[in-house]
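Just one protein chain is left out here, and the rest sit where they should.
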Amino acid sequence: MSEATLDRPMPRRFLGRLTAGVPQPMLIGGAILTVFLVLAIGAPLISPYDPVYQDIAARLAPPSLAHPFGTDNFGRDILARVIWSARVDLQIAVLGVIFPFIIGTATGTIAGYFGGLTDTLFMRVVDVVLAFPFLVLMLAIIAILGPGLASFYIAMGLVGWVSYARLIRAQILVLRQSDFAMAAKSLGFSHWRIMFRHLLPNAMVGSIVFSMSDAVLVLLNGAAISYLGLGVQPPTAEWGIMVADGQAFISIAWWISTFPGLAIVVLAFGFSLLADGLGEKLGVRP
Amino acid sequence: MSGAFFEVEDLTVDVATDTGRHVIVDRVSFTLGKGEILGLVGESGSGKTMACRALLKLLPSKRLSIPGGRVRIDGEDVMALPDAGFRTVRGKRIGMIFQNPASHLDPVMRIGEQIAESVRFHHGSSRRAAEARAVELLTQVGIPDPKERSRGFPHEFSGGMRQRAMIALALASDPDILIADEPTTALDVTVQAQILRLLKELRDARGLSIIFITHDLGVVAQLCDRICVLYGGRVCEIGDKRTLLADPRHPYTAGLTGCQPGAGATGSRLKTIPGYPPTIDAMPSGCRFHPRCSNAVDACARLQPPFEDVGQDRRLACHNPVVSELTSVPARGFA
Amino acid sequence: MHRYRFVFYRPLQLLPVLVGISIITFVLVHSIPGDPARILLGTRATPEALANIRAQFGLDEPIWVQYFDFVKNLFHGEMGRSILYKVDVIGLILGRLEPTLVLVFGSVILSLIITIPLATLAAGHRGGAIDHAVRMISTGGLGMPAFWLGIMLIILFSVKLGLFPVSGYGQSVADKLHHMVLPCLTIALSLSAVLTRSLRASLLAEMESDAAMAARARGLPEHIVFRRHVLPNSLIPTLNLLAVNIGWLISGTVVVESVFAIPGMGQLLIRAIFTRDYMVVQGVAMLFALASVLTNFLADILTVVLDPRVTL
Amino acid sequence: MTIDRTPLIEADDVVLHFPAPGGGPLGLTRRSVKALNGVSLSVKPGETIGLVGESGSGKSTLGRALLGLESVTSGHVAFDGVAVSAKNPRGLKTLRRETATVFQDPMNALNPRLTVGEAIAEVLRVHNKVPGPEVGKRVAELLSLVGLDPALAARRPKALSGGQCQRVGIARALAVEPKLIVADECVAALDVSIQGQIINLFLDLKERMNLTLIFIAHDLSIVRRLCDRVAVMYLGRIVEEGPTEQVFAAPRHPYTAALIQSIPEIDPDIVLPEAPMQGEPPSPLNLPSGCSFHPRCAFAKARCKADPAPTLRRRDGHGWACIFDPGQLPSPATATRLTTTGEHP
Partner (left out) sequence: AGVLTIGRREDSSTFDPIATAQNIDFWVFANVYDVLVRVDKTGTKLEPGLAESWTVSPDNLTYTFKMRDAKFSDGSPITSEDAKYSLTRIRDDKLSLWSDSYKIVADMATPDAQTLVVKLKSPSAPFLSTLAMPGASIISKKGMETMGEEAYAQKPIASGAFMVKDWIRGDRVILEKNPNFWQADRVKLDGVEWISIPDDNTRMLDVQAGQIDAAIFVPFSRVQQLEADPNLNVLLEPSTREDSLLINHSHGDLGKQKVREAIDDATDKKAIVDAVTFGIGTVANSYIPKGALYYNADNAVRPYDPEKAKTLLKEAGVSNLTLTYLAQAGDEVDEQVGVLLQQQFAKAGITLNIRKVDPSQQWGMLVDGDYDVAKAYWTNDILDPDQKTTFVLGNDSNMNYMTRYNNPAVTKLVAKARVEMDPKKRETMYVELQKQAKADVNWVDLYYSPYINVARKNVKDFFQNPLGRFFLEDTDKE
């Protein structure tokens, strides 16, 4: 190694930190997500057909040049539907994670920071939520709020926050003992400021990484409970529901459920890579 | 020098970072005789730990690599051994004790079991014999009630006892050389004194050679025979403890001895080395100490000083060494 | 020994959790629109018949009266009658318990059998082709819905290869196990997707831990370091994750039970929900809750046993 | 050195126990970590006092209790004559406004997500120390005060060296314009060369601002350089307290003596004593009866175990908690010299 390489001028160091060193998984994951994003945004331009247009004459057509992914039992083009689904599914993945994230983060922070009775109560609530049968909750929510995506987000919010809250709480429990928390306290900062300005930003990284994987779980949940009438309403295309609907035709038209299924798997793969990359970058275990 | 029991020559460690490859241990060479204790000093980040880990080929990250260097034990170049062969060097020839015993002991395994595991692996003893040996080793390192204690878990031990257990663990494989990486930095002075005494006893009893890493010159003065001073990954000066401490030639060594807070009255200012230690991605050119050096001359910024023998079993890398005042060590303030 | 004292007091803390769940379930289930009497009577319902059924099952009482009746019955070891089956709920549930238990246990064991080698492989080849392959397999496992995967497994292993029965639960112990392989595999594949990721991460952390490094410095060969110092330490967080997910896992059996026609609690619950068979829903929900709570309790005990540092 | 004025901060018989996991075979008995067991200490304005002692002896806990960061089990803490306790939020508030801490680990004491400038500015804003527009200027002032280039304000702690971080920590502490700073092992994690710089900085600040400083450390030689008075702690008690020079020159408690003897000197000719102390420190869960140092004390008598723990006796502003009078113990320095020279000529 020559001396020259060692004698980098100072500014290069910061530039280098910004540009280089993005972990490879993050790059690939990011690329996959970008593709989906482009599909979602450009659906009207990219999609070869109207996703809800039914052509009964061409129903259950296997993949061909005209319909690269085949058609479903209404003669709708699967490719078009897969592309349009990206809109809904990305929205589900994002919104289905954001609410749990916000609720979980806030409660986890408060419980971990104050400890004691607050924490004990909080942990019992967590126990209840974890032990509560999901199905019953879902039904109750649809029943009370009616079907549709809004109820789905609410249901996810009611259940999903627990994971975030547990993660954050565990981090806050450690961080609140840290010197900088003690320093903030000794400088006379308010609890609110210490919790949300000092502790939370440092505790959040693990949850951000987790949210990447959680996004996939949310998508799958959406599919799994679609038979309860929750979530996206027909004829809107959504991968999970396409897989579920295609199940009836699995032995005569494999393509109906396979392509949207693949889309889910690829998106999940992208999220998982992004999570690992983020974890590596930010120095947390996923 | 060539007949030494343990020789390290041009040992180099590289790290690949976002900003490129950097040398963090740069052609470090030293020797160690049988039963000798070598103190490796230098401030935090100077590469002491990396140099020693490289001796065991145990670098903590994939980004670190050893591009060169020879390590001879009894004349055999162990660095050249294939991985499988090199494993016999670990533990059996070179044992290591770490700075932070709390994390370097397996937290979920009983102390006695961990020692016995090492004994069984290296000596093929039976389970019972290994357990008995574990208790024996714990006794040797001065753990009270060793039989009982061998059934304890690391977290149940105090810091000093954990460090003793760590030493016992290193001894379990009967190494010829012991590397001690700041084993007392986290400990109290009173406990530190006990550990230093234990190491000395072990050297006397077993003829162990010890490499002792620290940045506390006081500890070195107490324990070691020779001292090797590192700065910025390079060796500045090696020599016998007495001559080196009494008559530091490298300005950095001199700075270090001068910094020791022991001397001087309450309220009087301490001598310090101005500036901050360099970071790996912004190493000064030439002599790495030159930006902080009061003796620096033009050449220092351009040329890396050669590492030369300066007599009295002493080697030095400096363009403009401190002139020997031949004064003795600073007097003890409150004797 | 004080580390284990939570074994005595924790069950007391579980009580409020169960009471909470029972109340929430009760209120929620009763607030879902849909009247069990109407469902039972179908299109032929007449007001008299409806009133008759409601009176029979006490559905005409205010909800809190119904709840207290439920609690009162519970103290007598009863749980009321199923509206659909007209038998005692406890007996009904107990009859369905075994298949679900077998399914859950089988899946957990199978998922560990899948997870440990996969995670080990992935961690050992971090960032390499094998790591990516494992990720691909596990995200695939995660991305395939159980109803789809189950059918695929049936087509492959039962219809094409004839290795396993298509569906059902079987009679003798061996027969039952034979029947449960595919259902367990279906759940295990998606479960191990989650577990593999977690285990891979903790393996990576433990493999680079100071303790593992120290063990290597002692000259222990990699396989011993792995087996004795890395794996045991890494399993703890994964086991905890498993415990936390047990509630979801049990809910997940619903789909698999219907795909494989296993007469378990999941199917009972679904049908009870659809027919608003209140007491059955209540009973199954409580049992699921109890199972989840107990599993977490067990995981706590296991953690304390495995990790001597932990006190609860 | 001591100027007779009312104390700035005063602890009176402070006891602080932390709840611990229960004991007994079923773990049902209540236990506690006895971190502080009746500590009294008073610090006058402008004074620098060093707190030394073994790890776990309660130094940090005392520091935190003094600043009201930990609520005491019994006893009182008063700041500037006002009682500090959770029940007196006003007292606590003034305390927080007029005191500051500097922590051991320079990196961890700063929020890694805030830049240095933000961290300091935040304090200025929360306490309304300077009007909004002048915050930037004041930050720059503070940074120069601790010897840092104000341009560093834009960096995050990770981009600074340990020594620089510690200076930032001190600058932040100074931002509240405190009357009192508690520095908890604030140089232990630093290099020897940087240590000196920080100590010199403290000496400067003390002279320029008449700061009151409580300096916690276990490096006695540093304490000796910096502090006017020193208090030695052992197992939650102050066992010796007095003017630094006096304590170092003639320690009166055997523990202090052992501690001073154990400092490794840079002079190879001054050899460490054979056994400065026996055994391991007892657990703060079960304190030994009597003088808690007796199991490790070379001079222990039966009385040491049987009698209640000795309280601090004072003579000439120098207090010690030992039943022996100073003359009764062999001088540590002479004792060391004798044994060592005897064995290693």
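The first chain written gets the first letter, and so on, giving A, B, C and D; residue counts start at 1 in each chain.
Heads up, the rule we're going with is that a contact is a pair of C-beta atoms (placed from the backbone, for glycine too) under 8 Å apart; a residue touches a chain by one contact, two chains touch by 3 or more.
What you see is a predicted model; the values in this text were computed from it and never measured.
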Contact set of the excluded chain (shown chains only): A, C
Touching residue (missing chain; options A:Asp179, A:Asp214 or A:Asp245): A:Asp245
Residue of C:Asn233, C:Ser258 or C:Asn296 touching the missing chain in the full complex: C:Ser258
Contact set of subunit A toward the excluded chain (per top definition): 52-54, 56, 59, 73-74, 139, 142-143, 146-147, 226-230, 233-235, 245, 247-252
Sites on subunit C contacted by the missing partner chain, in the whole complex: 32-36, 38-49, 52-53, 56, 84-87, 92, 95-96, 147, 150-151, 154-155, 158-159, 162, 165-169, 258-261, 263-264, 267-268, 271, 273-276
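Operating definition for what follows: only the chains that are shown with their structure count from here on.
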Centroid spacing, where centroids are CA-atom means, of subunit A and subunit C in whole angstrom: 23
Intercentroid distance (Cα basis), subunit D paired with subunit A, Å: 49
Euclidean distance of C-alpha centroids - subunit C vs subunit D, Å: 53
Complex interface listing, subunit B residues touching subunit C: 56, 58, 60-61, 87-92, 95-96, 98, 100, 103-109, 117-118, 121-122, 153, 155-156, 166, 169-170, 172-173
Subunit C-touching residues of subunit A, taken from the complex the two chains share: 24-25, 124, 127-128, 130-137, 139-140, 143-144, 163, 166, 213, 216-217, 220, 223-224, 240, 243-244, 247, 250-251, 257, 261, 264-265, 268-269, 272-273, 276, 279, 285-286
Subunit D partner contacts - residues on subunit A that touch it in the complex: 178-180, 182-190, 193, 197-198, 201-202
